[in-house]
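The other protein chains are all here in position, but one chain of the complex has been omitted.
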Amino acid sequence: MTDKSQQFASDNYSGICPEAWTAMEQANHGHQRAYGDDEWTQRAADGFRKLFETDCEVFFAFNGTAANSLALSSLCQSYHSVICSETAHVETDECGAPEFFSNGSKLLIARTESGKLTPESIREIALKRQDIHYPKPRVVTLTQATEVGSVYTPDEVRAISATCKELGLHLHMDGARFSNACAFLGCSPADLTWKAGVDVLCFGGTKNGMAVGEAILFFNHDLAEDFDYRCKQAGQLASKMRFLSAPWVGLLENDAWLKHARHANHCAQLLSSLVKDIPGVELMFPVEANGVFLQLSEPAIAALTARGWRFYTFIGKGGARFMCSWDTEEARVRELAADIREVMSASL
Amino acid sequence: MTDKSQQFASDNYSGICPEAWTAMEQANHGHQRAYGDDEWTQRAADGFRKLFETDCEVFFAFNGTAANSLALSSLCQSYHSVICSETAHVETDECGAPEFFSNGSKLLIARTESGKLTPESIREIALKRQDIHYPKPRVVTLTQATEVGSVYTPDEVRAISATCKELGLHLHMDGARFSNACAFLGCSPADLTWKAGVDVLCFGGTKNGMAVGEAILFFNHDLAEDFDYRCKQAGQLASKMRFLSAPWVGLLENDAWLKHARHANHCAQLLSSLVKDIPGVELMFPVEANGVFLQLSEPAIAALTARGWRFYTFIGKGGARFMCSWDTEEARVRELAADIREVMSASL
Amino acid sequence: MTDKSQQFASDNYSGICPEAWTAMEQANHGHQRAYGDDEWTQRAADGFRKLFETDCEVFFAFNGTAANSLALSSLCQSYHSVICSETAHVETDECGAPEFFSNGSKLLIARTESGKLTPESIREIALKRQDIHYPKPRVVTLTQATEVGSVYTPDEVRAISATCKELGLHLHMDGARFSNACAFLGCSPADLTWKAGVDVLCFGGTKNGMAVGEAILFFNHDLAEDFDYRCKQAGQLASKMRFLSAPWVGLLENDAWLKHARHANHCAQLLSSLVKDIPGVELMFPVEANGVFLQLSEPAIAALTARGWRFYTFIGKGGARFMCSWDTEEARVRELAADIREVMSASL
Partner (left out) sequence: MTDKSQQFASDNYSGICPEAWTAMEQANHGHQRAYGDDEWTQRAADGFRKLFETDCEVFFAFNGTAANSLALSSLCQSYHSVICSETAHVETDECGAPEFFSNGSKLLIARTESGKLTPESIREIALKRQDIHYPKPRVVTLTQATEVGSVYTPDEVRAISATCKELGLHLHMDGARFSNACAFLGCSPADLTWKAGVDVLCFGGTKNGMAVGEAILFFNHDLAEDFDYRCKQAGQLASKMRFLSAPWVGLLENDAWLKHARHANHCAQLLSSLVKDIPGVELMFPVEANGVFLQLSEPAIAALTARGWRFYTFIGKGGARFMCSWDTEEARVRELAADIREVMSASL
């Protein structure tokens, strides 16, 4: 029996959502052309174009590490650099994948506010070194929603893209939790991306209820030149592509992607609202997407762990991350909140 | 409605086999640790160790391009070279992936007999250049079964591995259709790999009935050092790994992998037996695995295409490849054979 | 005492010519800004622009391996391919450097006539594969003069560049012996390069009398974007750049580069004229630049070696390459010719 306590460890501990599953099942009939030349892939790509209200170029990759790294490597050369935040997944959790795929591009860390880059912090890093002995800044990558659960507003993205244009930088968005950002803001995917100046979006499927797979959307067509070759060479072209694309069809129809994201966000809000008044508990970041970052006492963390709860504690001393997913149950949220209350009062 | 005529185009036009599907369904309950730290991945790895009768190191990658390229790059450095056959998939159909993953290793083409490398052809290429101005041979890669449907016997593999050892070369096996080779030879996976001197095997799952996924087995433990980091950096570590590994559990239990391979091979034998006496039809290669390569007349090829059959014709003028799959129906094989007979007699 | 018999082994066995030496000596006074920001580098770059009658972009690299590989990698991405001849130095003698610098671009071999690519042979290879599973052709590289001593005429280069434009290919010229080609044809460097459609030329200095160093000339400015960063990252930016550029100033002034090339070519013609009537001796390729390729008998080759002559024999059985240099002495050419005559008559 799977341990239910893992429900807050990570949104990729969850399984496949019903909509994705059903679509895979439907796709699993007879023979289909391989390598994306099938009807499901066509439908998924068209679905994205409809959702984003634009004729963007759509590609599919197996996971976020590859999607982001391939996108970044298409935006710069090995002697260029990529500006990101200190907590950016590409910097902290992809084992040097961006450097590998790009054959050496350097990631440059810019300051953040609530986990978010700003025009000023980007400018500061982009202009710091302008000589040939240091990689030339060429790309900015935002994570939307950020790794600490905050969300860039369309205005913030627009301000950043204006800075990028001024400085000759491309703008990439790591959207592993893009759906959670849309759900929080209530704005359209278009408003949050190409209308705000984003060149390329990696739209996360895995954390949204798929088994495997991310979509890469180029709003700037020139940048997508030969990107299909890039994916193929890098081992990211599925032969039975329909099983990567069909789940997207399931998720995009009837806005299931948004429904799941809303649910996860709602659980995070619920958790936050249930614990924020607990003495000694502090919200480390604004709760906007599906993650809740709490400052707890160390004994409280130990006590929660002893009760069987699983969560990450990598963000500084006493920091605890609780991630909600498309399948998180409200009852479990309430149970967790009650336990936090108990262990905190015990530890004071 | 899916076009049934695609049944002979490629074995990756087929869908997910019942055993793999059922296992995925079973794996899709509750939360599981990500990145391979789950029970299904453990079971799949153990299943391979049992099947191969040895404590090999087991890794999972998304597709064959990546599996082979990662394995090769772990066996050599960028200034080394890899000896392969002219029809090797790594040479002809992976868009330079081995060169990309290894940061520049060169593939050297050796002569083949029935699509198979020999100790002599390997020696010839390995000793051709021994100066610093040419990449140093370091690996031999065999495809088992080969891309033209032939199969290396254990004796042949042993003879090759002896040559490799003598020349300081590692031995890699691209087993995209390894199961078909086992089914044809009736020998154990162990006999065909580590007992015959193979260092690393990429065991194909996709063509055997999975949605996505290949297994990489290191029989030489030293060569597997930090291979998990290599996979992660190269974008080949699945977060929801259970959906890559569970299908393997399904395939390995009750030898479903072998059953499917036997069926595909059987269909190829059936097709071959039904057409080989047709005047003007010639077998281009021995039919051993699941592919049948026929020399037909060009009008016959056009006529078959007009009747709705789909197959590849990339192997020289008048050459046609018919691939059988785990789900190929005998009735369709007979129908195809009958059509070949008709179009050939019409075209004489 | 240096062995004079090495005079025909290779044109890079020779030393530094007086003009290059004197310029280095003049450059060796006081302090100068590093990394190319010095007066000598400015003068050398201006010298090239004057010689080529165009405002090209000029860069300096340490050797031909790097110059060619960097130029090629600026013309394509890792998933692209480079069309070259079977004897191209980038294919046969740079240990996979083009693959390394480009992070995986594949070299595709096209047929040649007298060592030269043709529009037809380029077209044949460029159009052979057009699917995503094979690297996409993006560049053609010519060696001028070729590795077998032949020379492309301006008309031939123009015909090739027309084909390149039609097929969307960039045109690179490996000019390790570009000066020998100019000397043979008696045409201007401009006629042989940008006026004939060449995008990038690597102009060889080492074989022309320098200690170290090649120049990379971009006639297509767009392609040179950030090339200075590329050189720096790849370890090809000299700190004391003046010692790479000053020799060029020496070579370019008073056309010393051309004088040396003419001398080397002249020696090759002399050797050729002295031996071509010898029974059993055959010219393997037309003698146009500074190399003479002779078909000799194997006993004759052994006898020449025994007499102390050094030369390469890598081009097939009985083939011998004699390279002339800027400092080859006519007396030695005559001595060699006499010895060839003797050993051949003895071996018949």
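Every chain is named by a letter (A, B and C) in the order it is written, and numbering of its residues begins at 1.
Everything below uses one rule, namely that a residue touches a chain if its C-beta (ideal position, glycine included) is under 8 Å from a C-beta of that chain, and two chains touch if they have at least 3 such contacts.
Predicted, not measured: the structure shown is a model, and the values here were computed from it.
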Q | Touched by the hidden chain, restricted to displayed chains | A | A, B, C
Q. Which one, C:Gln6, C:Thr153, C:Asn220 or C:Thr313, makes contact with the chain that was left out?
A. C:Gln6
Q: Taking the full complex into account, find the residue in A:Arg33, A:Lys106, A:His263 or A:Arg321 that is in contact with the omitted chain.
A: A:Lys106
Q: Quick one: say which of C:Glu19, C:Glu57, C:Glu94 or C:Asp174 touches the chain that got left out.
A: C:Glu94
(Q) Among C:Ala66, C:Ala110, C:Met284 or C:Ala303, which one touches the chain that has been omitted from the display? (A) C:Ala66
Q | Option from A:Ser81, A:Thr118, A:Gln236 or A:Asn265 whose C-beta touches the chain left out | A | A:Ser81
Q: Decide which residue listed in B:Arg33, B:His89, B:Lys116 or B:Lys136 touches the omitted chain of the complex.
A: B:Lys136
(Q) If the hidden chain were put back, which residues of chain B would touch it? (A) 35, 77-80, 103-104, 132-133, 135-136, 226, 228-230, 232-233, 237
Q. Tell me, which residues in chain A touch the chain that this view leaves out?
A. 78-79, 81, 92-97, 99-106, 132-135
(Q) To test your reading of the contact rule: which positions on chain C touch the chain that is missing from view? (A) 1-4, 6-7, 9-10, 12-16, 21, 24, 27-34, 61-66, 69-70, 94-97, 100-101, 103, 206, 211-212, 229, 232-240, 243-244, 325
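Methods note: only the chains that are shown with their structure count from here on.
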Q.
Tell me the shape of the graph of touching chains, choosing from line, ring, star, complete and other.
A. complete
Q. Same or different for chain A and chain C, when you check if over half of the residue numbers at their contact belong to both copies?
A. same
Q.
Closest chain to the protein's overall Cα mean, using per-chain Cα means, please.
A. B
Q: Let me have the rounded angstrom distance from the C-alpha centre of chain A over to the C-alpha centre of chain C, please.
A: 50
(Q) Show the residues in chain C shared as contacts by 2 or more other chains, in ascending order. (A) 78-79, 103-104, 132-133, 135
